[in-house]
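Following: one structure in structure tokens, then a few remarks.
Omission of a single protein chain aside, the complex is shown with its protein chains in their original locations.
Showing chain A:
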Amino acid sequence: MTGPTSDGPTREAVRDRLDRVTDPELDRSIVELEYIDVIEIDAGTVTVHLTLPTAWCSPAFAWMMAVDSRTEVEKLPAVERARIYHHEHMHEIEINRGVNAGRSFPEAFPDAEDTVDAVRAELDRKARTARQYDAVEALLEGGLESETIVSLRPTDLERTDGDDRLSIYLADRAVGVSVPAEPIDRYLEKARETGLVDDETDPLFLTPEGEPIDPAEFELVHRRGRLAQVNMSSQGGICDGLRESRERRLGGVAND
């Protein structure tokens, strides 16, 4: 290589990239979930070690988190190569080898019938549904009616009061409401990522199946968003518990 020798990225920059990686089943950041054990930086090579709550965690999910970590860290200009290592996972050898060699899931797991794409799409659908609940709650709290909410489009959202608020104007701008931007941005991130809200004039909110919402069905769709949240946080409770009991079994080994 004749390229310039890099000093490598800062640890903060790497953590910031990893923070964008979610546990796909829980839709929460792997940094926040404390899956990351160690980040090693050696010039342009970054090595990330992570441990999931249980050795039995789905290989497909473990695979997605490793691939996403690698992709995110390698987005940093100062990084030439990211290596990701799962620990204490029953399929860590297949996953670590496969992900670091850039193989596909079926190449790494000869038993697997398919790539992880379908599983990922299904979990993305659930994450979008759950995030929509928070976004819609913010709008309801801001005083919007359900008929208005189902008719919104991304183009109706205006950033006026700085970054952390959004405004929506109604009745030919005679009325305006201001709501926190965070839940709506978080929802939009997933809706855009999954290609469902592509255009500024697409309907902003959708049913779990990806259809525009019939105003008569608003309440039911909203309850399904809440249900998706309860499902994810219940599974989070199971993962959390399994991790605690493993740590107890290993004699209270802490991450740091």
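Following the convention adopted for this analysis, a residue touches a chain if its C-beta (ideal position, glycine included) is under 8 Å from a C-beta of that chain, and two chains touch if they have at least 3 such contacts; residues count from 1.
We take it that contacts and distances are computed from a predicted model.
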Worksheet item: Out of "ABC transmembrane type-1 domain-containing protein", "Peptide/nickel transport system ATP-binding protein", "ABC transporter permease" or "Amidohydrolase 2", what name does the UniProt record list for the absent chain?
Response: "Amidohydrolase 2"
Worksheet item: Residue-wise, where is chain A in contact with the chain that is not depicted?
Response: 25, 54-56, 58, 60, 90, 119, 126, 129, 223-224, 226-228, 230-235, 237-238, 241-242, 244-246, 248-249
